[in-house]
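Here's a structure for you.
Yeah, one chain of the complex is gone here, protein chain that is, but the others are all in their spots.
Letters A and B name the chains as they come in the text, with residue numbers starting at 1 for each one.
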Amino acid sequence: MSADDVGGPRQPMLRVRQLVKHFPLKGQWGRGAGTVCAVDGIDFEVLKGETLGVVGESGCGKSTTARLLMHLIERTGGEIDFDGRTVGGRGLTLKDFRRQVQMVFQDSYSSLNPRLTIEDSVAFGPQVHGVEARTSVSRARELLARVGLEPRRFAERYPHELSGGQRQRVNIARALALQPRLIILDEAVSALDKSVEAQVLNLLLDLKEEFGLTYLFISHDLNVVRYISDRVMVMYLGQVVEIGASEEIFVAPKHPYTKALLASMPSMDPDRRTQEAPLAGDPPNPIDPPPGCRFHTRCKFAEPVCITRVPTLAGDGHAVACLMHEPGSGHSRAAGAAA
Amino acid sequence: MAILAGAPPAIVPVVFERSPGYWATVWRKLRRDKVAMAAGFVVLLLVLLAVFGSYITPADPFKASMLSRLKPIGTAGYPLGSDELGRDMLSRLMMGARLSLFMGITPVLAAFFLGSAIGILAGYAGGAVNTAIMRTIDVFYAFPSVLLAIALSGALGAGITNSLISLTVVFIPLIARVAESATVQVRGREFVEAARASGASAFTIVRVHVLGNVLGPIFVYSTSLIAVSMILASGLSFLGLGVKPPQPEWGLMLNTLRTAIYTQPWIAALPGVMIFITSISFNVLSDGLRSAMDVKQ
Partner (left out) sequence: MFASLARRIVYTLPIMAGVALVCFLLVHLAPGDPLVSVLPPDASEDLRQQLIKLYGFDRSLPEQFLSWVWRALHGDLGTSIASGRPVAAEVYKAVGNTLMLAAVATLIGFFFGSLFGFVAGYFSGSWVDRVASLLSIVGVSVPHYWLGMVLVIIFAAQLNWLPATGAGPGGSTDWHWNWEHVQYLILPAVAKSVVPMGIIARTVRALVAEMLAQEFVVGLRAKGLTDYGVFRHIVKNVAPTALAVMGLQLGYLLGGSILIETVFAFPGTGFLLNSAIFQRDLPLLQGTILVLAMFFVLLNLVVDLVQGTLDPRISRA
């Protein structure tokens, strides 16, 4: 167990409560022209040692959530506890936090400084935290070797001389260099070719085992999420609609949105191919989200109550935010309905 | 195996494959550009002349002689003739490189440091700091550079220091704008976010991750200003706002020799030839550097 662990194994690594991020829109003449509700009151926990997958269509707030957790952008509201402590509070400075939590970005090229050799990029973080230059570089070379890049060939190269998969390995090595406990992977394998993607995923699994890591794995690719995650969280328009153990979500989804997402996955089994288009149209505009249940505009089970009543995320272990699963909600399919 | 058994163990030297760095690549490209290299050679000669010119002049550039005023080009003892006070033109032109280059390059150099600092600060800080800095710069941008230089020099009064200050003030907004836009662009890249996520301070991020990516474009842009600066600086001296007599400076020499355009026209034009050669060499070199560094205009 890491020396940084303060709360013990049962304390969640990350506990997020009512996290909100609104981006103000700039209108003409500098006046405000509304806000984009990128993340709108989400609650979840990441347990120690697990991999929590986060899925949803693009624009649902996944990447904003990642940047909020990393404290790269200011949150509008809500709380983020890391191992029981808030950043900036007692005993956990932002700098400490950023050593223990690291992030791997989607764009492998843009996330490496083109003017630094890759060993210097990997060694940068430890140097910020006071590790001597020589030590940090030799450690960077060890890490490059660990992620499968032979240091003698690669250490002194520049990012443009590597392939996308190789660069993403460098980004992983850079995240590891600070010996973090939690790594946020924001679409980290999405831009890679399928074969390279599989190699990098396996590398991530090995590293998790070896260093006792916790992952928050964000992706729009459900197959990848299913492969790597212990639990899965489904987001829609800045809110969590369903969260639960990976197998439960994939085998017995409860929320109509989750079902629709799963139905849109290409299946290998011809008998299970769906005939109808599972999700029609684009998600609504997050500047002016629909009232009530945000999914009602695209949900085939929508009833008048869905427009007026906001569902709450409820359930032990496998939680869902849908009026059909809320007893007495007034939805005809809900338990305790009059009909 | 048996064959190998007798052979000495192969010693594989641990050699790291070092990639050529960014500046090495630029230099390799620039070396292939013959025109730019020729211009660079001229610039080098001029710089050498500026440094060592005073030691190798054939005659004393300050020694006036009423008897040998405005001797034509090719007169014995005066290979390029003599000026309106009988001083040797060749010596004065050689000696003039020092002040002329100094007056032309110093403002760009000063503005390179100050303008980069201001622009990078505005670009990295963003928000209200950016607005305050950039709106102020817009005001200075709203003056044509020649007008601003002359207005400032005119108000401050003649002299070397005042000319240098005026020209520096003229170039700072130009360079700061380029620095700001380059910084804003780099700041949006994910490696800066990654560096922030490593817990690095803003200062460290600017030093390690921003500077290396913005100084190149700012530098190229600044080199393109040297030619403008040479012309402006000697222009100020030509108007009598810069270097004062009897110092040899090409712009000032053009001014004092104006009286000779009817008697010795080609001598009167000589200092301008020097300014022209200098400015065109810097322009060509800067163009070559721009394409070698692949900086978009």
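Note that in this section contacts are C-beta pairs under 8 Å (C-beta built on N, C-alpha and C of every residue); 3 or more make two chains touch, one makes a residue touch a chain.
Since the model is a prediction, treat every value here as computed from it, not as a measurement.
Looking at B:Val108, B:Ile133, B:Leu152 or B:Leu174, the residue that reaches the missing chain in the full complex is B:Leu152.
When the omitted chain is restored, the residue from B:Ser82, B:Ser163, B:Gln247 or B:Ser279 that touches it is B:Ser279. Taking the whole complex into account, subunit B touches the unshown chain at residues 135-136, 138-140, 142-147, 150-157, 227, 231, 234-235, 238-241, 254, 258, 261-262, 265-266, 268-269, 271-272, 275-276, 279-280, 283-284, 287, 297.
Here is the rule we go by: only the chains that are shown with their structure count from here on.
Our note on geometry: subunit A versus subunit B, Cα centroid distance of 50 Å, whole angstroms. By the touch criterion stated above, subunit A contacts subunit B in their complex at residues 67, 70, 72, 94-99, 101-103, 105-107, 110-117, 121, 124-125, 128-129, 151-158, 161, 171, 174, 178. Contacts from subunit B toward subunit A in the complex involve residues 14-19, 21-22, 189-191, 193-201, 204, 208-209, 212-213.
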